[in-house]
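Left out: one protein chain. Kept in place: all the others.
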Amino acid sequence: MHIPENYLAPATCAVMTAAMVPVWAHAVKKVDVELPKEKIPMIGVGAAFSFLGMMFNVPLVGGTTGHAVGGTLIALLFGPDAACIAVSIALLLQAVIFGDGGILAFGANCFNMAFILPYVGYWIYSAIVRMFGGPERTKSAHHYIAAAVGSYIGINAAAFFAAVEFGLQPMLFKDAAGNALYCPYDLSVSIPAMMIPHLVVAGVVEAVFTVVIFAFVRTTAPDLTYDAIKGYAPARADNKKPIPVFALVAVLIAATPLGLLATGTAWGEWGADEIADIVTNGSALGYTPTGLANGWSLNVPMPDYTVGGMGEVAAYILSAIIGTALLIIIFKLISIPMKGRREIHAS
Amino acid sequence: MSFIELRDITFRYEGEESPVLSGFSMSAERGSCLIIEGDNGSGKTTLLRILSALSFPEKGSFVFDGCDITEKYMKVNMNSKLFHKRVGYLFQDPDIMLFNARVRDEIAFGPRQMGLGDEEVDKRVRDCMELFDIEKLSDKAPYHLSGGQKKRVAFASVMALNPEVLLLDEPYAGLDRKSREQLTAFLTELKRAGKTLLIASHDSEILSGIYDERLVMM
Partner (left out) sequence: MLPEWMKESDRYVPPKDGGTFAVKTIKTIGDIMSRVKVQRGHEKKHCLPAELKLMILLVLLVLTSVTQNGLVLMGIAAVVLFYLSTWPARDLWGIIKTSLSAMALSFVILLPAMIMNPAGIPNNLVLMTKVFFCVSMVGIFNHTSQWNHVTGALAFFHIPGIFIFTLDMTLKYMVLLGNLIRDLLTSMTLRAVGRHDRKYASVGGVMGVTFIRGTEMNTRMYEAMKCRGFTGDYGKL
């Protein structure tokens, strides 16, 4: 689910980052009020735990494995606000250390995985627990069911937002010829492409990962979960309010593209015959009516990648540099196995 | 050929210039007891890791019971499982060996893996708890225990697999006087039962009645 660099337009990235700023501010403020002083460095533990959790290979059927994001789990252990900060830091390190998820797309990735995922997951978890009669009176099994449902919906909500972010790209950003500049898939493709694997596989991995670890901590060290920490610092009256407000905002953001969808291809109607239709018409993958898209599309200074006129000389020089550098790199890479052998002999 | 034999081993950790072991050889017969002594950083733990096939030397060979233990050999699932069943390894830090919710489950992990029946598993767990005097801890979470108790649980969980060879990394570290005596008595019995013992330890005096050979690492 880590959105890489260049799939989202920089403008989208900027918008998503801007959307994260109040979320981060809110989370920091809440953590400051809620967490006792000695728990502050715990966020570091949470971030490290989140980072390592994403690296953990969760066993699936027949020797295959999958990765979980673990956003809901972090929220269950550290609280949703601390989770938001912790997962953000984990994502930052992933982007920088591994190039896993783009640096410009950091805001968007945080929006999906550090905001939507833990808050939605935790909100659903606590709603279910409340339904069963509140944290104290609920049976353990119900806590685990709540954790499973919460994490499953949480990751699917996050995937849905990622799909929407992808799907908006071809509508908003295209060149003069009408071809997509960034992610080429519109909502009719991106939503099923993201949602089906998440609903079927990733959601299950996430739920399993969340429940087994949450259950282990709850049985062996129950005083360490967020439910317990909250017990020490009694919830204030306005404690629960911000989450539904955020959820509402999130739903609104999600609903906007759904309106756009209605004009083009609708949910679930996307099928094989339709692709054929699109291809025979020779137009791009079910773009929405141009009127809507044109209003948004960027004014492109040089629509084509053909380099002409003034730039010709520069292009030659650059080609020469690229070619030479590539040759050097390739030769160096070829030399690795030989060098390795020599080094072993030398030692 | 000996039961366990290392020939001309060179080993270095990735990215390190100088090897921890170079041109190192040793051997141990079936049923013998070997003490491995040496200063901190002399390669005792590295040696045990090689003997438990967790690390592989860049040069030299490791033969166990007539079988060449190489990285390729251990890649085969069945080979590595049989090897680990026969060679038990007690880590220096018991904390990294405990990952189950209860002491009972911790000890039962190995026998369950072996596909033993519930009764047999129960019997092994009970025997091991008795052997290490940890019956009272049965339902506790392993990492809430004290250092010495953790060590006992970790050792019990290795013994439940009934390995033929035991690699013990500082088994006496962190034990009180009474536990040390119990451990020595236990090791003596294991040797009598024909197990092969390779012990990295600073306390060769306490083991003076047991060991056949002392290996000092430089």
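Letters A and B name the chains as they come in the text, with residue numbers starting at 1 for each one.
Operating definition for what follows: contacts are C-beta pairs under 8 Å (C-beta built on N, C-alpha and C of every residue); 3 or more make two chains touch, one makes a residue touch a chain.
Given the structure is predicted, the values throughout are model-derived calculations rather than measurements.
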Any idea which of B:Ile50, B:Ile69, B:Met97 or B:Leu197 touches the chain not displayed?
B:Met97
Name, in rising order, the residues on chain B that touch the hidden chain in the full complex.
14-15, 52, 54, 77-78, 80-82, 84-85, 88-89, 91, 93, 95-101, 105, 109-110, 112-115, 123-124, 127, 131, 143, 157-159, 161-162, 164, 189-190, 193-194
Touching the hidden chain in the full complex, which residues of chain A are there? Just list them.
4-7, 9-10, 13, 37-38, 40-45, 47-49, 51-53, 55-59, 63, 65, 77, 85, 89-90, 92-93, 95-99, 102-104, 175, 177, 179-182, 184-185, 208-209, 211-213, 215-217, 220-221, 224, 275, 278-279, 282-285, 300-307, 311, 314-315, 318-319, 321-322, 324-326, 328-329, 332-333, 335-336, 339
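Heads up, the rule we're going with is that only the chains that are shown with their structure count from here on.
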For chain A versus chain B, what separation do you get between their C-alpha means, in angstrom?
44
Report the residues of chain B in contact with chain A in the complex, numbered from low to high.
58, 101, 141, 143-144
Once bound in the complex, which stretches of chain A touch chain B?
216, 219-221, 344
